[in-house]
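One protein chain is absent from this view; the other protein chains keep their places.
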Amino acid sequence: MTVYGILFYLLAAAVVAATAVAITRRNLVHAVVYLIFSYFGTAMLFYLFGAPLLAALEVIIYAGAIMVLFLFVVMMIKVEAPEEYLFPVRQWIPAAFFGAVYLAAGCAMIFASPGNEAALRMLLATPREFGLYVFQNHWFSIEVISLLLLLALVGALRLGRGKHRTGDQV
Amino acid sequence: MIVPFSHVLLLAAVLFGLGIFCAVARRNLIMIVLGIEIMLNAASIAFVGAALRWGDLEGQVFVLFILAVAATEVSVGLAVIVYAFRRTGSFDPGAFNLLK
Amino acid sequence: MHLEPANFPYLSAILFSCVAGLLAIVFIPAENKILIKRVSASFSGMTLVLSLILFVAYDRGLGGLQFVENIPWIPSLGIHYFNAVDGFSLPNLLLTGIVFFTGVLTMWEMETRVKEYHALYFLLVTGVFGLFMSMDLFFIFVWYDVSLFPMYLLIAVWGTTRKEYGAMKLTLYLLAGSALILPAVVLLYVRSGLNTFGIVPLMQAGLFTPGEQKLAFLLLFLGFGILAGVWPFHTWSPVGHVAAPHGVSMVHAGVLMKIGAFGVLRVAIMLCPLGWIYWAKLMAVLAAIGIIYGAFVGLRQTDLKYVIGYSSVSHMGIVGLGLSTVTAEGLNGAVFQMFAHGIMTALLFSSVGYIYDRTHTKAIPELGGLSRIMPVASTYFIVAALAGIGVPGLANFWGELVVFIAAFKTYPPLGVIAVLALAVTALFMLRVVQKTFYGPRNEQFAQLPDVTFAQGVPRMILAAVLLVFGLCPALLFDVIQTASVPFMSGLPR
Amino acid sequence: MKWMIAAPEMYYFSAALWFLLLSFSGKPRAKRENMTALGLAAVGVLVCLASVWSDGYLFIKAFRADMFSQVFKVLLSLGLFLIVCICGNISEIGERRLHDFYFLLFTCTLALMLLVSADHLLSIYISLELSSYSLYVLVALRRDPRFGLEAGIKYFLIGTFASAVMLFGMALLYSAGHETYLTKMTRALAEIIDQPMVIIGLLFTLGGFFFKLAVFPFHFWAPDTYQGAANQVAAYIATVSKVAAIAVIVRVVAFTGQGSTYLVHALVMLSVVSMTVGNLAAIVQKDLKRLLAFSTVAHSGYVLIGILALSPAGYTGAVFYALALLLMKFTAFLVLVALADDGRNIQIEELAGLHRRSPILALALMVSLFSLAGIPPTIGFTGKFLIFIAAIEKGYLTLVIIAMINVVISLYYYLLVIKAAYLLEPITEPAPLRVSYPIRLLAGTSVAAIILAGFAPYWLIQVAQAAV
Partner (left out) sequence: MISFSAECATLTALLLTTFPPFLAFLVTMVLTRSRPILSAKLSIGAVSLSLACSIFLLVLRWGQPEPVQFSFRLLASSGVDVPFGFLVDPLSVLMLVIVAAISFLVQVYSLGYMAGDPGFSRYYSFMSLFAWAMLSMTVSLSILQLYIFWELVGLASYLLIGFWYEKFSASQAGKKAFVMTRTGDVAFFLGILTVLLNLGNLSIPEMNGPAAGGMPQSILTLSAILIFGGIIGKSAQFPLLTWLPDAMEGPTPVSALLHSATMVAAGVYLFARLFPFFSLSPTAMSFFLGIGTISMLLASTMAIVSRDIKRVWAYSTISQLGLMIMALGAGGYFAGVFHLTTHAGFKALLFLCSGVMIHQYQTNDIYELSRLGCSRMKVPILTITLAAAALSGLPPLSGFFSKEAVLGELAGLSNPVWLCAGLAGVFLTAYYSFRVIFILFSPPPDAKPVDIDAGSQHPDHGDTHHEAHYRFMAVPLIILAAVTVALGYVGEPLRAFLTGGGTLGGVHEEGFALSHLVALGLAAGGMILAWLEFGRPGAKQIGIVERIPPLNRLFAERWYIDHFYRKIVDVLVDRGIAYLCWKNDNKVIDGTIDGMGKGTVESGRLMASLQSGMIQYRMLAIFAVMVFLSLYFLFQQI
């Protein structure tokens, strides 16, 4: 067990813990903040796995952009937290049950497959080669994703902008 | 040498499960979206781990695109949710029962 | 099997005149009812003439398949547009022609949504003709369904009693039958390994293992048997008979049920002889039950059409019994009975149609004493009823006779049961005749007119056919034998 | 010029951009926009037809053009064209939104085309997302916000959920097999296909496509979305996106699933459940669109039968069935759109007296429904027939019998609709129905197409075989 191993387990524990706490917060703001922690953890994991660029992007985009967007929305709509009935029984009991079964099955499955015991070696993908790789092999997907982002932009615009008027029309 | 690959998968699986749980068990649209984000995150962890296992970059590339898709999802999703909030005044997914 | 190519495509001509009539009707404006009726009468008459020509021109000495038309349709699947006529299908074609034509004439007075009615009617009969003349499994299935799905609207729109229930029940029931037929057909296609749906190539012996034959035969027998009104699956037919308008009842009881029996003969028996021999006892038992059971239930009915419906359950039981005796006589009798019963039941429905249109009731208790008021109409009915009883001199007698002889040879006990049913049939038929037509002149209907000559034409035709084939059955038996005897002789034992 | 093999994509890309630019310019006018879209879609069909024979790879093998994909592109473009044909008076999308509407429509078609010829897991995923997102927005665009919003939210949430599942599946596949190109997966997965993790990964991956095809359990969005979306959008989802979904599932299964009995088991279960659930639930529906949605679920079950045969015959059947679905569903929706002149949802009893108000529409409805029920001689029957042949060749007789029983069940509710159209008489005589001449023409043509393609399907089958 190397120091990296210990690091991995610590981070994993942190991520899981942060996520678990996040999804049980009644207050959305708290939830989002805890989730940001979990994303930081994930970013470190990426770094540990030798993907520094992805780690950076994770922090910037996920923790930075996306979660902040969440926060922004939550703030913008001043939602009274207690309105939500946290974990209705009819939802979380079956969810928990299936989750448990799922985890059991997942473990069984992961450890059943022989290939998975392969120990991971330390590797490093420098941003340079990563970028090169992406733009050599996947610029088709990049084009598509750009179109997707554009479309998302348009969609968000339309859905956000027209709503009052459409709302009035009804 | 860090850890066996299976542990990484296990971590991903646990996160995935948590995400699903969040998406299924919380009566709140925003939390549903968050849960889905968590699921995506789990997937990306699995990808990075796998990339490390095979020692190539495909997995990492996936993660890059997952980030973009997540961003899209959040933008559209939140737009819709805000729209919905404006109409129904709550985040309760149970409020949508008109179609049946 | 001997194949005799056609010098002129009579069969396609029949189909064509059906389709042409259909299109013609579709393009006539709906207001012009009389023209529509004339058109449909003339086109159906054309089919009748053509089938008569076939019946005459069929070379009884030669036998085998004649007037063969064979065009590859979907080569990649081995589907051929393969039409031919043999001793089994020829009587049915003639039957269809007659019933089709007379059915059109019977519905002459109908005035509601004439255009749609005749269009659907033509579609229905196109399917029937196609099925009787096709020698390709794919087409047989296609025609089968083509002849089924107009029934729903025909019954539900123009029908009378509980029409929507009856229509729905009938359609679903029969399609459940086809749900069993299609897998069996495909199974045969796949297992043959010949990549063909043609019946002729598939008939070669030893193509299918006994196991396959048993399975396929069971599926096919149940599938087609539902349409033939085999005992436990018969309940759709009285309901449908009652609900349907008279012209449709004629085609339906007269021809559609024959499609079922014919399908059993053409597909199941011809392709899976081993399965036939294996399941024959089951068939026989069901048929015998149907015969006696239908007769008994008929005793209880108070609705004219219900009575006819159950009588046809009983009579189709006789057909089934004939098919189940693995003998040439059995087949002869069965096919003859198909023909005779078709004509007879068509005549019954046609007469009932006239009576119902005048009196607006089918309830036997409300009727009575009609014989004094409309003697001719009641004569037609009585003739048909007597034929149903199996009075010699009318066609049905011969079919029943031959079937009973064959059955008595193969399954003596069942034969006895079936013969006993004769008495019951006589009882309920005569009861109906007595309650409906005899008794004091019914003042309620006193002023109703009798059948005029023109109206009488279709019934006259049918009665004449009954009489002709009753007096010289050899006309038909000669034809049927050309198919049954070689088939039975070629049967693997 | 090797770029020409991507001609359809480029064409639709530019068309989409054109509408995008328009949307920044002046105010749209329904007639003009529709005409433009019609013209563009028509040309698109021609382009796709022209590039049917093109064959090859692009973008480092991430994009693959072969007979299969090109045939499907033709189908997609055809579908788009037909849909645009019935967008003449699309009153449920605000006139102000028309540019966006057509932009999304074309983008979605583009995405589906990319999906059809994507060969890399990543590109598949991305194109799938692209098409899904454009559909989310399209659904939410409905003017009546109660419907549009609810349908949009449900569609969006379940869609993203499914795509997350699919992504995880891809992750599993990748981590187990180290292959991301479909074409190479066959080899890569050959020996490990029976590992549970791989199959689960495969199944999760397929889940994303099942979502598009509305296979149980991923069908839950379909009824609400159909009901909530504007009629034309629902028509688009029911026809074009289904075609693409069939294509991609066939491709993925063909490349990865070979020789996996467990996968076949799973598919058998899913298909049986889908058709049963779809047909049963459809029986009690009142809203015509909702009923059609459930019948779509059932049809996805039938298609799966063809796919799980894992044989060229089965794929042929599936491809043919895609065409059949396109035609039949389109005809049904055509009637629906023509009836709902103000874009409302059509309840079944609203069909009363249709046979008088517009015989041609009634006929089209009847033919399309019988074709959906798979009654010969219609294209629906031929499709089922091919699929059943393939299934029985593999020995799935019971499965076929179950499917046929389902056909009987389905006929029940189709007959209820037909009964409404032909038997019932409206209580209060509705406003006289004005069916424009082109719509009549379209209805007549599609009826003829359904019946002809059912009665003489030879060359269509040839095409399908060539595609596989």
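Just so it is clear, A, B, C and D label the chains in written order, and each chain counts residues from 1 on its own.
The rule we apply is simple: a contact is a pair of C-beta atoms (placed from the backbone, for glycine too) under 8 Å apart; a residue touches a chain by one contact, two chains touch by 3 or more.
Owing to the predicted nature of the structure, the values given are computational and were not obtained by experimental measurement.
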| item | value |
| --- | --- |
| Neighbouring displayed chains - absent chain, whole complex | A, B, C, D |
| Which residue of B:12, B:25 or B:42 touches the chain not shown here | B:25 |
| Sole contact to the chain not displayed, among D:170, D:203 or D:338 | D:203 |
| Listed residues C:162, C:360 or C:441, member touching the removed chain | C:441 |
| Residue in contact with the excluded chain [from D:266, D:418 or D:443] | D:266 |
| Contact with the hidden chain (one of D:51, D:77 or D:285) | D:285 |
| In chain A, positions touching the absent partner | 91, 94-95, 98, 101-102, 105-106, 108-109, 112 |
| Absent-chain interface as seen on chain C, which is shown | 169, 172-173, 232, 235, 293, 296-297, 299-301, 327-329, 332-333, 369, 371-372, 386, 391-393, 397-398, 401-402, 404-406, 408-409, 415-416, 419-420, 422-424, 426-427, 430-431, 434, 437-441, 472-474, 477-478, 480-481, 484-485 |
| Touch list for chain D against the chain that is not drawn | 153-154, 157-158, 161-162, 165, 194-196, 199-200, 203-204, 207, 216-218, 220-221, 223-224, 262, 265-266, 269, 277, 279-285, 409, 412 |
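The rule is simple: only the chains that are shown with their structure count from here on.
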| item | value |
| --- | --- |
| Between chain C and chain B, distance of the C-alpha-averaged centres to the nearest whole Å | 65 |
| Averaged-CA centre spacing for the pair chain D and chain B, given as whole angstrom | 27 |
| Contacts with two or more other chains, residues of chain C listed in rising order | none |
| Contacts with two or more other chains, residues of chain A listed in rising order | 110, 113, 115-116, 137-138, 141, 145, 148, 152, 155, 159, 163, 167 |
| Chain A-touching residues of chain B, taken from the complex the two chains share | 1-11, 13-15, 17-22, 24-28, 30-31, 33-35, 37-38, 41, 44-45, 48-49, 51-53, 55, 57, 60-61, 63-65, 67-72, 74-76, 78-83, 85-87, 90-92 |
| In the complex with chain D, residue positions of chain A that touch it | 108-110, 112-116, 136-141, 144-145, 147-148, 150-152, 154-155, 158-159, 162-163, 166-167, 169-170 |
| Parts of chain A lying in touch with chain B, wherever the complex brings them together | 2, 4-5, 8-9, 12, 15-16, 19-20, 22-23, 28, 31-32, 35, 38-39, 42, 45-46, 48-51, 53-54, 57-58, 61-62, 65-66, 69-70, 73-74, 76-77, 79, 83-88, 91-92, 95-96, 99, 102-103, 106-107, 110-111, 113, 115-123, 125, 129-130, 133-134, 137-138, 141, 145, 148-149, 152-153, 155-156, 159-160, 163-164, 167 |
